[in-house]
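A single protein chain has been omitted; all remaining protein chains appear in their positions.
Presenting chain A:
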Amino acid sequence: MKTRRSALSTTALVAVGVLLAVWTLLPVYHMLVVSLSPSDELFAGRLWPEDPTLTAFSTVLTEGDFTVERFWLQLWNSLFVAVVSAVGVLAIATLAAFAVARLRPRWAGLLTTSALATYVIPLSFLAIPLYKAMANYNLLGSQWALILATITFGSPYALWVLSQYARASIPSELDEAATIDGAGAWRIYFQIFLPLMRPPMVVVGIYAFLLAWNEYLMAFLFLSEEDSMTLPVTLGNFLNSDQIQWNVMMATALFYALPPVLIYYAFQRNVSSGSTAGGVKN
């Protein structure tokens, strides 16, 4: 009786597992199938293309279609925006975290709380006045609009993760010893704080990189020139074009998805501990 029940429950569990795998993989598998299909076979809706071909991928890489005629430049734009945003978030948030966690002014708690309160503002509503504000700052059309916005919206989470780590994992005796030796706050920041903060900085850097890489709405609103666009804007514009080459579009979507997926799996341990730190008390 008992073994029959456990065999039954194992079967049920395996069924759940298979279902989950199919559910999870289907849209990704579909991307792959469409991008491997030749143009004339796109309308067959097959589960696997009859003559799989890499034509769509080579079209993207050689910019052989008007929809992807700036692919390499836009890939570079995405990379540039993401890297500069990550560096910016790291700079601003380590400075603020140093003040909050090591110098411990009276207003430390107030600053962290009000910074985190940013995340209850619905960004897609704020995007409209933010667009007007960017116009006032004369930044519309510039990648700096996207970079500055990403830095500002990424910093509160970064500040929170970094200051938690700084409080918990760096002994305050280090600062005290340095102060006795005559080191000022800035010297402690550069020579003691930053070197010891490397582990959470990796998490925060990846977080900010992905935040910028994945951003669609603000990129779409701020960047309208083909030469300054990031890749998601180009992908979104596919839907507006009259003749969509779906295989080319899915190939572009796969290229665009590759860096974050690789980063995610390469740093899985760090990132998932970082993202759970965002939701769970530690």
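One rule holds in what follows: contacts are C-beta pairs under 8 Å (C-beta built on N, C-alpha and C of every residue); 3 or more make two chains touch, one makes a residue touch a chain; residues count from 1.
Operating definition for what follows: contacts and distances are computed from a predicted model.
Its record in UniProt calls the unshown chain "Sugar ABC transporter permease", which is the match among "Heme exporter protein D", "Sugar ABC transporter permease", "Probable peptidoglycan glycosyltransferase FtsW" or "Penicillin-binding protein 2". Among A:73, A:126 or A:140, only A:126 touches the chain left out of the display.
Of A:34, A:166, A:204 or A:229, it is A:34 that touches the chain left out of the display. Checked against the hidden chain, the listed residues A:20, A:54 or A:177 yield one contact partner: A:20. What chain A contributes to its contact with the hidden chain is residues 13-14, 16-17, 20-21, 23-28, 30-31, 33-34, 42-47, 91-93, 95-96, 98-100, 103-105, 108, 111, 115, 118-133, 137, 148-149, 151-153, 155, 159, 184-186, 189, 213-214, 216-217, 221, 232, 235-236, 238-239, 246, 249-250, 253-254, 256-257, 260-261, 264-265, 268, 272, 275-276, 278-282.
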